[in-house]
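A single protein chain has been omitted from the complex, and every remaining protein chain is retained in its original position.
Presenting subunit A:
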Amino acid sequence: MNTLVIAEHDNQTIADATKKALSAAIALGNDVHLLVAGENCADAVADAAKIDGVAKVLKADDAAFAKLLAEPLADLVVSLAESYSAIITAATTNGKNFMPRIAALLDMPQLSDITAVIDADTFERPIYAGNAIQTVKVSSAKKIMTVRATAFPIAGEGGSATIENLTSTGDKGISEYIGEELTVSDRPELTSAKIVISGGRGMQSGDNFTILESVADKLGAAVGASRAAVDAGFVPNDYQVGQTGKVVAPELYIAVGISGAIQHLAGMKDSKVIVAINKDEEAPIFQVADYGLVADLFNAVPELDSAL
């Protein structure tokens, strides 16, 4: 039996998160097929075929899959499920949305956010915002899993997978896409950026985030935020790093005016190097920071900006 991975893509290229989830899929030891569902997704299919370790790319090109809505996508995957013993996707907001629907339609349990593959049946996953790590064994006929992308290396290039065209299973029409409001930014995407600079409640306002943006632009960094900053309305929710937001693991994470609640640490503590800038020297963020600077951020951040 083979492993099916459901790809996330922009019709041009396969997302890094999917390429990392592929590493988890390959670790299961079976042939890996990659499903690219979308509308006018030929370029993404071509990109998929080049990924090392992908034996076959399944192409489902139809208007029904244009926005990867859970209802039509789940019906498509269920129609394919018979020949797979594992179905895997990255734990992005898309993956988190459609995967449990697939699992329930197949009457299978799901493992969310796995962070390690111990063997073909045994996996690790964080619970309680990463304050505990569960080792779990699944004996169900199919393993349905979402993968925490930051925990796995990115699959390389150099493959030459065959491409199979699928017949669309259509759309029952119970859900309809209306529109999107996407954050427009020239900065790298938060979950794949090599450097992330995040602000917390200490930023005091959304306008003050401009001082972080200036540093971010010099470093080629993404800008993030704590839940407190999102709750206070400083920045949109898609900036949020933490248990209920995004999980990041960049080379360098700079936490500015963030106290370090466990829910925030859950989203960034696997970063390689952590810097904390906070005027409260008792702030818990300093317990995980490699380099801590006790200072008023409104002095320190502009100084950092001019030092770069």
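Here is the rule we go by: a residue touches a chain if its C-beta (ideal position, glycine included) is under 8 Å from a C-beta of that chain, and two chains touch if they have at least 3 such contacts; residues count from 1.
Please note the rule applied: contacts and distances are computed from a predicted model.
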item: Listed names "Amino acid ABC transporter substrate-binding protein", "Phosphate transport system permease protein PstA", "Electron transfer flavoprotein subunit beta" or "Septum site-determining protein MinD", matching UniProt entry of the absent chain; value: "Electron transfer flavoprotein subunit beta"
item: Candidate in contact with the missing chain, chosen from A:Leu111, A:Val147, A:Ala161 or A:Leu212; value: A:Leu111
item: Subunit A residues that touch the omitted chain in the full complex; value: 67, 69-71, 74, 92-94, 96-105, 107-113, 122, 126-140, 173-183, 189, 191, 195, 219, 227, 230-231, 236-238, 240, 243-244, 246, 251-252, 262-263, 269, 272-275, 281, 286-295, 300, 303-304, 307-308
